[in-house]
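Below is one structure, written out as structure tokens; comments come after it.
As you look at this complex, bear in mind that one protein chain is not there, while each of the others sits in place.
Labels A, B, C, D and E are assigned to the chains in the order they are written; within every chain, residues are numbered from 1.
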Amino acid sequence: MDIDNIWQLFQAPTLITWKMLVMLIAGGILIYLGIAKDYEPMLLIPIGFGALLTNLPLSGIAGEDGLLGVLYRIGIKTEIFPLLLFIGLGAMTDFGPLLENPKMALLGAAGHIGIFATLLLAIQLGFDIFEAGSIGVIGTMDGPTVIFVASKLSPEMLAPISVAAYSYMSLVPIIQPPIMKLLTTKKERLVRMTYSKQEVSKTTRVLFPIVVTLFVTLIAPVASPLIATIMFGNLLRESGVVDRLANAAKNEIANVTTIFLGLSIGATMTGEAFIRLETLYILLLGLFAFVMDMAGGVLFGKFLYLVTGGKFNPLIGSAGISAFPMSARVVQRVGQEYDYQNFLLMHAMGANTAGQLGSVIAGGLVLALLSGL
Amino acid sequence: MDIDNIWQLFQAPTLITWKMLVMLIAGGILIYLGIAKDYEPMLLIPIGFGALLTNLPLSGIAGEDGLLGVLYRIGIKTEIFPLLLFIGLGAMTDFGPLLENPKMALLGAAGHIGIFATLLLAIQLGFDIFEAGSIGVIGTMDGPTVIFVASKLSPEMLAPISVAAYSYMSLVPIIQPPIMKLLTTKKERLVRMTYSKQEVSKTTRVLFPIVVTLFVTLIAPVASPLIATIMFGNLLRESGVVDRLANAAKNEIANVTTIFLGLSIGATMTGEAFIRLETLYILLLGLFAFVMDMAGGVLFGKFLYLVTGGKFNPLIGSAGISAFPMSARVVQRVGQEYDYQNFLLMHAMGANTAGQLGSVIAGGLVLALLSGL
Amino acid sequence: MDIDNIWQLFQAPTLITWKMLVMLIAGGILIYLGIAKDYEPMLLIPIGFGALLTNLPLSGIAGEDGLLGVLYRIGIKTEIFPLLLFIGLGAMTDFGPLLENPKMALLGAAGHIGIFATLLLAIQLGFDIFEAGSIGVIGTMDGPTVIFVASKLSPEMLAPISVAAYSYMSLVPIIQPPIMKLLTTKKERLVRMTYSKQEVSKTTRVLFPIVVTLFVTLIAPVASPLIATIMFGNLLRESGVVDRLANAAKNEIANVTTIFLGLSIGATMTGEAFIRLETLYILLLGLFAFVMDMAGGVLFGKFLYLVTGGKFNPLIGSAGISAFPMSARVVQRVGQEYDYQNFLLMHAMGANTAGQLGSVIAGGLVLALLSGL
Amino acid sequence: MDEFSIGITISVLGIGVLFAALGLLTLVILLLSRLFRPVSKDEGEEKMVQDETEGLVSASQREKRPLVAAVAVAVSHLLAEEKKKAGLGQSLHKGPGKYWDRKAK
Amino acid sequence: MDEFSIGITISVLGIGVLFAALGLLTLVILLLSRLFRPVSKDEGEEKMVQDETEGLVSASQREKRPLVAAVAVAVSHLLAEEKKKAGLGQSLHKGPGKYWDRKAK
Partner (left out) sequence: MDEFSIGITISVLGIGVLFAALGLLTLVILLLSRLFRPVSKDEGEEKMVQDETEGLVSASQREKRPLVAAVAVAVSHLLAEEKKKAGLGQSLHKGPGKYWDRKAK
């Protein structure tokens, strides 16, 4: 028992490093973006706060046995948190727009080509193939998918990758319009489309999540946790007989998990893990993935324009991504810039819903393909 | 790093066995019963979905380290899930009908004789005594009790036993009437009963769960988790000063646990565990337990008819089971078939509430007695 | 397999000891205080019920592998439960009264002097310094802080210390007035104070929890879990953009955690741990801490009375404790006893809010200082 | 002893203890009911609304009751004169409906 | 094989399977929609309100609708005579607002 040690207790301020300072600022910026700019505040606030806590010297809450460490072990390492979140997301998601307009499904594939373009570019920049896969998956624009895949393929990069995903997600309305305009001609943008929605029975709505689970799990068994959880949540929703459970999934489970997930991700934002050249590359590659996704969608839209003899408006292609319903609304708005009477929204919603599904399948496929190596 | 392995990733469809196919169909049937027939949908949908996931080849979610495996380890092996569910059930249960009509308590014992009849029959059919006990406990018609007991006495039989319990539970209204009619004479069925309910003070309501916990734990300490959790939930409810906690128990805790419990039980429905002659026996024995419970109740009712000199309607005996308030309603309905002016409902509710309590005590007793061996 | 053992199953009643009986009565008293006297029922009911369960012989639920043991390992040993509760408390707490009236902050320090007085007295009575620290921390009058600190410094004393804290908490309105009157002159009590509240911007409200976290963590890193969780909850609240999360924190997380925390604390109330002379000392020392806290506050108030030339009403000093808003209301009521036109409430609310903050910082400091030894 | 005999023992014992336990419960309930007779029911109900939030909400609902009653009176008065919708009055006489008694979550 | 070639293989394969999977989904949806044509929509909606609590609340809300309508009539009648606040009538014609349709949690 040595009273002299007591004075050492107050040495924490002397142990702050410049890396910590940088990360404290980074954490503050995330909180700022969440609150002032409304960029995914449900995640950026907890992530930012977790980043603050992990970058204070000797901080008891952030260590291996601190709350954040325990949450990380319980929820991220076991992958429970992203999967629980997916159960909640599934219970929130209405696949109706896709079911009513199934022709839009392929756009959900085209809107994720950026993943693979980014994967290739990342390899060229020197990342190994697993890291490159994780970085590419930022292009799913889907938080839980990104966390699930990155924590399996390159856990040491989890922090920058998930921060990139969540930060860019809100930028979709800013990134999307210039890409749409750059890649389309005015004539293409003016294409009007008739909308004939297919009535969807309750049976179809109920069978859809079951069938998708079966198919995707058979195609890519490694991806089953992602698709199965989102579809399970959706089954609870569509069954119509277990509203108590569907509500528990989309409220209690989703909210509580979001808090814990954000804090644990934030706690991985140590200076060592973050302040590296790779982080800059990751941020740039993430942006590249976003851009290429939308470009892929628009280009596929142009292909459909050609194939259908000019009956498909390529703007809709850019909605084949996961950012729902933001991305569909941008399509509607840009379409109306050129023709105020042009109503692309319902088509874009179909593509956007396909994009939600495509993002999970694409992320799962990358994981599956790289697990085979 | 071998690119050739990649092709192996898509071999899952070739690994489907006939047992998997059978179980996939079984899972689908459970979901169908839940949604279309409204048979315990809160449990049959998650169980059925869990069964689908566990019977797809290489499925990542169902393995030891997949979400379902983790949930099973966290919640079933530790017995946490059924007990949390019991806290919620206790907060939902109003023991008022029994407190107002305490003479009905013995019917809650008579309605569980089927447990022991089934235990004996199961031994005769070659099950060992622990398995026989688990199978008998299907006769509690009480999901969490069945899961708690079976996971202790015969964990390898957990899947068929709990599926039997949850599937039959909804059949009570179909099974009960013919048994009632077969075992009673018309004269017996026509007995009218006067109802004089005893007023119950709040103090009694508050002390009841405490006293029951003390007594039952002293009689069968091994059974304490079951009775203590249901009574703790009931104390939260009846105390009247912690509605926040009582609501959390019956909503948040019960709903979230139900989802996880169902998925984890479903995940035990592998072909190997299920497609065996024993499963058929278990299903038949479970049905036998249900029938014998009700028969026991009616026969005890006939005994009371004799003892009271014809003042007790034996139909009420069949309500001494756990299926609340279904079983009491069936008594009322069948009673009115023979005498439209006969109101047996309040008596039957007392017996039914006693049955809820009796089911937990009976299940606990079987566990206690077999733990002594 | 030996049938004779079966009879041993029913020996539980013969194993009751007098210590168990005493503790059963103690558990009953806690439940009674919670329900009939409304003393912190959200905690005293679960604690009391846990105490009952742990003092029944052979009780399966209370053992190492029983539900209560599992909850204790999951939530108390890892300190997760008190910290989750703090996230919820932070989301419930409005620091507005302090932000509008920051001069009151020091009263939140003065109102915790009792902690240290108690620590010294406890050492004199023969407790070792860690035990003395835990006992002193009862003076924070803050349940989660007490549990967090005691489970680190003297886990074997967790039960009596936390029971003392929760039991006395409701006695504040009874203990406070005589101390206020004893230590002040009539002239002092009649001092009127003008209230000029400082307008608080949303930015200030948002930055406050962040800045407090940074400062306190730098001053006492060991205390970071306590302050960081309460401030994180407060940030969710004040950000205004994540009401879903703030609600989840203050409802779902807080309620469910309260149930589990109470049960696990109750389960530590074994006769062995509780029926000792030390327990009596702890109860008395806890009361001493409460009294000294309020006395410290009033005396500091008298010091401010002198310094300000009679412009500060020392009654307000007694509100610098954690019991919010009880303690501030008592100040208002006692003030009005002597001058019906005297409105001290807003000042007292400021001091009371400072007391809420001061309690956590003080508890954290004790932990930090003793961790250095 | 063979398994079936053990089974018999367990069954006899189990049924016996089960009936004993529930019989005991009857006695316990009768005893509790004798010892603690119910006070006036209204008092009991009022005590049940001690949870703070609940209290606030009920309070605000109670405050609103005169308002609601007033509205009902006003409307029925007007409608009585206008006789436009004859059946409506009945629903008003029933009082403000379940909503006002609903426990806020 | 170097990493980039593997990357190419994975990308080609990934894009291929991704398009195939979503193409397959199109077919699945079309098939399901053919097999299970929607019945009358109202019926479907009614089935969705089977949760007991929800049912109760909606029922109580439905009960209140006549009351609300009556109040609206009464008030607009009074105000039409008094002509104090000209703009108010409009909001009344819109009906009782979203609140009454809100799902109770």
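The working rule: a residue touches a chain if its C-beta (ideal position, glycine included) is under 8 Å from a C-beta of that chain, and two chains touch if they have at least 3 such contacts.
Owing to the predicted nature of the structure, the values given are computational and were not obtained by experimental measurement.
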Per the touch definition above, residue among C:A150, C:V191 or C:A354 touching the missing chain: C:A354
Which of C:A164, C:V241 or C:V291 contacts the chain that the document leaves out: C:V241
Among C:L30, C:L44, C:L85 or C:I113, the residue in touch with the chain that has been omitted: C:I113
Interface with the unshown chain - residue positions in chain C: 98-99, 102-103, 105-106, 108-110, 112-113, 115-117, 119-120, 123-124, 128-129, 132-133, 198-204, 207-208, 211-212, 215-216, 219-220, 240-244, 247, 251, 354, 357-358, 361-362, 365-366, 369-370, 373
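The working rule: only the chains that are shown with their structure count from here on.
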Shared interface numbering between chain B and chain A [over half = same, under half = different]: different
Most distant chain from chain C, judged by the mean position of its C-alpha atoms: E
Interchain centroid distance [CA atoms averaged], chain B/chain E, Å: 36
Chain A and chain D, separation of their C-alpha mean positions in angstrom: 47
Touching two or more other chains - residues of chain C: 1, 3, 6, 10, 38, 252
Multi-partner residues of chain D (at least 2 other chains): 3, 6, 10, 13, 17, 50, 105
